[in-house]
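The other protein chains are all here in position, but one chain of the complex has been omitted.
Naming follows writing order (A and B), and every chain is counted from residue 1.
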Amino acid sequence: MLQYMIILLDDTSTSFCHYDVNTAKKRLINLDDLRAGIRMAMIENLTIQFVYPDYDLPQEYRDVIRTIDHSDIKPLTNATQETDVMTLDGWSWHVETQYLESRIVVIRTSLHDLLAHGDEVAVLLSKAQRLNVVITDVERFSDDQQVIYNEWLGKMGQEVERLYVNGTLPQFNLLTDRMILMTMNNCGAGNSCITLAPNGKFYICPAFYYENHEDSVGDLVNGIIIPNNQLYKLDNAPICRNCDSWQCKRCVWLNRKMTLEVNTPSHEQCVMAHLERNASRDLLLNIRKHGAFLPETPDIPKIDYLDPFDNINN
Amino acid sequence: MEKKLIGQVTPAERDEIKRLFERRNGLNELAKILTADNAELYERLIADMGETATKFQQWWEKMATLYNWESLPDGNWEINFDTCEIFLNRP
Partner (left out) sequence: MYPIKQESVEWQSGKAKNITFIVTKDCQLACKYCYLVGKNDKERMSWGTAKEAIDYILGHETDFPEESVVWEFIGGEPFLEIELIDRICDYLKVEMFRHGHHWFDSYRFSFSTNGINYHSEKVQQFIEKNHTHLSIGITIDGTHAKHDLNRIYKGNGPIEKGSYNDVVRNIPLWLEQFPGGGTKVTISSPDIPYICESVLHLYSLGIHEVNINCVFEDVWKDGDDRLYENQLIQLADAIIDGEYYKDYACSFFSEIIGKPLDPKLHNENWCGAGKMLAVDASGNFYPCTRFAAYSLREKHPIIIGNVYDGIDKNKLRPFLTLDRLTQSPRKCIECEIASGCAWCQGENYDAADTSTIYQRSTAICLMHKARVRANNYYWNKLYRKLELEGEREQFENNRPKLNDIIC
């Protein structure tokens, strides 16, 4: 069931996920479309997340946005005290930057750069309310990189543990989400979440819009029509439905890009998610050595595979 | 030609003779196209043909002894690969 509507306010709205914004040409959503999108969200009981470009919106847009409860996703360059989610693209920013504290911070980075910036990640963990790391080159993750990524996750786990011992438990999507989850908690694009683009049409997620504007799943006049919508649901994803890497984004756009099917994750996405799951397992065990922690949450079981596809096909 | 059911082998035993049978056929058909010009492969082929023929014969002798199969001086045994049944063919 749909629960969220993402509204891209401009073609240059910041990316907060795996996709790149492939245009520098500004195009604001039509004001009437914005009103209609908000109205639809109110009628359908959808929570709105507005995604902003790096410039200030005209006053009339801000007035319309203010008419509804919502979350703001903004690039660092345009963040304010009210920003809920702040996006950082790469590592050309300073850890003392304003507004990092007590925000949800999204960092988009290549794996190579991430591994080289562990110190900055450690600082962010101590400052931000929550840190979401989005690795933008999942498709290039090779089996050779497994060891090095695993080691990096281990080091970050030690940092989280240190912070916990000192009295705070940071939220870090790669390590702490799996510790507290009891079921799958994926991105939900096409299932619980839909995107309204600046052209007034709906898309499975922003990535589908930027990849191909023709790939819409409805508009504000005719409503949302997602053909084969069952394929966005967990039950119809043979590899994922029995998987317990519950923190995995299960990115349907990456799925389609890599395997040509929205319900089938690539080997790379599965292995990364399982390395994170296993690192979460180690972290949970280590934190529990310091005393009771989430006593109602069971241990994460030990498993002997990194790609659940192998279980289906062996 | 008369055909008489005289015994049965296990699936594992059947697989062994089936593999040898297939290999023998493969070698025979390879022999039609491989010439002595390709000395190294040709020698391997000749050696393999001899070795496979020997193993093939040994399988029949071993099974005949194991299961005490009936035989005839001018008859021959035959296996049904689907059922693992052994037949004695008499001319």
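The criterion applied here is as follows: a residue touches a chain if its C-beta (ideal position, glycine included) is under 8 Å from a C-beta of that chain, and two chains touch if they have at least 3 such contacts.
Everything quoted here is computed from the prediction, not taken from an experiment.
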Left-out chain, listing which of the shown chains it touches
A, B
For the chain left out of this view, which of A:D119, A:E261 or A:D299 touches it?
A:E261
Consider the whole complex, including the chain that is not shown, and state which of B:E29, B:E43 or B:E70 touches that chain.
B:E29
Checked against the full complex, the residue among B:K4, B:R19, B:K62 or B:R90 that touches the missing chain is B:R19
Could you pull out which residues of chain B are in touch with the chain that's been left out?
19, 22-23, 25-30, 32-34, 41, 44-45, 82
Absent chain, residues of chain A that touch it:
227-228, 231, 236, 238-239, 258-268, 309, 312-313
